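As structure tokens, the structure follows; a few thoughts come after it.
Here the complex is missing a single protein chain, while all its other protein chains stay put.
Here is chain A:
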Amino acid sequence: MPDRNSALRGQRIHGQFGNISKEPGVTFREIKDFSYLEITLWDWARDSLRSKLAELLGIGDLPDTGDSQRLKEGRLLHLADGSLAYLGAAAPADILEVAITPEEGCVVPLGHARCLLRLEGPKAVALLRRGIREDLRDTAFAVGQVMTTDIGGIGVLLLRPDTAKFDLLVPRSHAIEVWRWLTRRAAPFGYEVL
């Protein structure tokens, strides 16, 4: 496939910024090539499709709501009842699109509609607390969990792949505003753009 154009083109400049007298508190990385599919299972086919999906993806069972399951090349997210998402490389995404029939559910590819930002570092939680109202403490939002929330009124999807690591899926057309907000709020901690 051709190289995907970044939604942050002209905005994302590599280097260290903000309070750089110390180690950067947050590191930003934009992941450009990824696949993101929203999968909806119709009520009547939900049980049969659960096992079919689990088998297809090589996992024992689907994750609980609000949780995610690591796959070989990505992650399966359980967003809400009957609503799943796949985030990762393109190959399994293609399989999913073919495997789910219109009678069972549907798949909507939204990889190009989102900008994927990875935030890492000791101050990543402190930064996110400046925009996200939900509880981000380890006990409330553990590793592997996922939530739909908003930053300043812009809907985002937040995933915690590791203790000090967060993946933020931002609507592409709002990506520049969210990026500007993130970098402005990260300045007191010092931040690095990779």
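Criterion: a residue touches a chain if its C-beta (ideal position, glycine included) is under 8 Å from a C-beta of that chain, and two chains touch if they have at least 3 such contacts; residues count from 1.
Here is the rule we go by: contacts and distances are computed from a predicted model.
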### Task
Pick, from "Lipoprotein", "ABC3 transporter permease C-terminal domain-containing protein", "4Fe-4S ferredoxin-type domain-containing protein" or "(2Fe-2S)-binding protein", the protein name that UniProt gives for the chain of this complex that is not shown.
"(2Fe-2S)-binding protein"
### Task
Among A:29, A:50 or A:129, choose the residue that contacts the chain missing from this document, as touch is defined above.
A:129
### Residue ranges of chain A at the interface with the undisplayed chain
1-2, 4-5, 7, 9-10, 18-19, 32, 38, 40, 42-44, 102-103, 105-106, 108-114, 129-137, 140, 151-154, 171-178, 181, 185, 187-188
